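Missing here: one protein chain of the complex. Every other protein chain is in place.
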Amino acid sequence: MKILIKNGHIIGPSQGIDGIGDILVEEGKIKEIKMQDEKNKSRESCIMNRESDARTINAKGLYVFPGLIDMHTHLREPGYEYKETIKTGTMAAVKGGFTTVCSMPNTNPVNDNSSVTDFIIRKAIQEGACTVYPIGAITKGQKGEELAEMGIMFSEGCVAFSDDGKPVMSSLIMRRALEYSRTFNVPIISHCEDISLSEGGMMNEGLLSLTLGLKGIPSEAEEIMISRDIALANLTKGRLHIAHVSTEGSVRIIRDAKERGINVTAETCQHYFSITEKTVEGYNTNAKVNPPLRTDKDVNAIKQGLKDGTIDVIATDHAPHHRDEKLKEFDRSPSGISGLETALSLSLRLVHEGVLTMPQLVEKMAVNPAKILGLNKGALKIGSDSDIVLIDANKEFKVEAERFISKGKNTPFDGWILKGMPVMTICKGKVYE
Amino acid sequence: MKLSSKDLLGIKELTKDEIILILDTASGFKDVLKRDIKKVPALRGKTAVNLFFEPSTRTRTSFELAEKRLSLDVLNLSVTTSSVVKGESLIDTALNVQALGADFMVIRHSSSGAPHLIAKHIDATVINGGDGINEHPTQALLDAFTIKERIGKLEGLKIAIVGDILHSRVAKSNIYLLAKFGAEVRLIGPPTLVPEELEGLGVRIFHDMDSGLDGVNAVMVLRIQMERQGKGFFPSTLEYSKNWGLTSERLSMADKDAIVMHPGPMNRGLEVASDVADGPKSVILEQVTNGLAVRMAVMYLLAGVRE
Partner (left out) sequence: MSKELLDKKDIDRILARMAHEILEKNKGTKELCLVGIQSGGVHLAKRLAGKIKEIEGKEIPVGSLDIAFYRDDLNIREKQPAVRRTEVPCEITDMKVVLVDDVLFTGRSIRAAMDALMDMGRPSCIQLAVLIDRGHRELPIKADFAGKNIPTATDEDVEVSLEEDGLEDKVTIK
């Protein structure tokens, strides 16, 4: 099948593309990219004239991005299919403009061995709407005690390792993980939380947590672990990637580490630059997430960190939960936000606000994740997979959680009016509108 | 004037005028409680369910008696006999109780916000009987009633709250209430139990008992939970008692007409010395009596909100 995307504003930061042009897709690969001749705008593109048998998509007024890559997704399968499956999760991803997602290992059983990795990859090939790369556990059972078989999982297809949801509390085990993973040149994604400090915590620590009577988690619980992991990365020369950065202090610590030349990358999630702890008011379990939503000053620091490059990636931390689980007492409700279907629109606000340029946004959501994980993705270039998303940056819409494709309707953004959304995703040779 | 909400979830949610209404109404009920016949037919034919997910004798009996004196039919459900142990969700439990015909639900729960969650899903009136470390609104109301009765006003008073503020829903509710009346609230205790952030509510924080008690009109002593020991909040009850236990010597720092309050149950000799608890400044048992009147007033007024 041939697809011709015509007259879109193509943003391909990895190739330095930023302008109006056409893209021809053939057999699931990008066959040709033709930028508009600045001097002769009225002329029909030469691709158009030649490829009359292609399905033509008029992308006039739309942006054309490489398919987005979410390096932090919880697909829940195997084990928690009532929350999400590989099928529903990847369909939600495609709707959200993602053509690649990386599934976190906190499934049941935990993805800490090659048979689980293999199961996820097979299932994703059969049922997945987009490409799925599994992330393996750092330690067996995510217990933080013994290293999992990283090498075997790597050869089976894992692209990174993480005990996400839990920190590796032992500095020794974390050191070993960062050292050992150098063999395969894969990143260790660290969920930074000193659980001895955060134990029992449910939201950001401060006056609001006191007045709601909810045990707080101080920013320091995150920052202490980031400092430790950065020190260990410096010691081991391993590749450290910090998951879901949420605090001002974390941004400062990472910025400082990067200035010192330490091999560290970092991600944040759309909710950490969109809302604050105030969203928790009224015991809103949909705003319960770990790390917790912070304050205005943290939101501003996260934005600054994205702007100056301290934070490399916007990841969704898509964490779907069943409705019944979120309809519980706040302390008994699980943490997490269903994020795939709102991440891009919330991130586009950064462009509308002038925090990021459009090419920078594409870097955070496609180029850099591919680079960190070593994927041959995230680029609009001839010969690469035809993972493409078309964005209407000005279209306003209302977030309706009940209409999410994801099984997880748990979002604090329900009812929000957002500007900008993906209108078409081309992925694995299929066109999703 | 009416209360604006069908539920009493916390002092935070009340206006000053609403609190005054409750206190004024409570004095009407206090008169009733002095009569031979202490029961009024105000809420005859209605049903109250005391849904207690956390053990409590004091608060439950106070609510139960208040309900009976309003001619309510009363049902007590405690966690050990309820189906929560069988895995039923909180909302399902509440819906079942409502289906039995409950007009009022008094909720005591270890999770902050549990009454708020229930109130969102049922039509019956929900009264917070203490949730987690959030609020215990009727306790603060009865404390305010007691202060007002003894001292005549709340405005401009200096009131000290001593002890484990961090984990005390009683302290939180009292702070919100007293702040609405412009009283000077002083929190006294070790920094591990008195978080600095509370200064954001306009309170003054003292770690030294003597300077904190200087000139206060009332001292509210909080119960020290034995289970806090060994968790790093303070090294031992002995050390706590030495530093923050209310003795008659320390009480002499307070105003000469100061009153001593305690929400109970007391650890005699730990947070409060026996001679203080039993002394002439103690209003601890009056608080218990006033609790009945205040709870009657709350339920009576909330019944007027329901259509």
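In order of appearance the chains are A and B, and numbering begins at 1 in each one.
Here is the rule we go by: a contact is a pair of C-beta atoms (placed from the backbone, for glycine too) under 8 Å apart; a residue touches a chain by one contact, two chains touch by 3 or more.
Given the structure is predicted, the values throughout are model-derived calculations rather than measurements.
Chemist: Considering the entire complex, write down the shown chains that touch the omitted one.
Modeler: Contacts of the omitted chain with visible chains: B.
Chemist: Among B:K2, B:K16 or B:K153, which residue is in touch with the absent chain?
Modeler: Result: among the candidates, B:K2 touches the missing chain.
Chemist: Which chain B residues touch the hidden chain?
Modeler: Residues in contact with the chain left out: 1-2, 21, 24-25, 27-29, 31-32, 35-37, 39-43, 70, 297, 300-301, 303-307.
Note that only the chains that are shown with their structure count from here on.
Chemist: Once you find the CA centre of chain A and the CA centre of chain B, what distance in Å lies between them?
Modeler: The answer is 46 Å.
Chemist: Using the touch rule from the top, collect the residues of chain A that touch chain B in their complex.
Modeler: Chain A reaches chain B through residues 206-207, 210-215, 282-283, 324, 327-332.
Chemist: State the interface residues of chain B toward chain A in the complex, per the touch definition above.
Modeler: 12, 89-91, 109, 111-114, 116-117, 131-135, 166, 169, 172, 195, 197-198, 200-201
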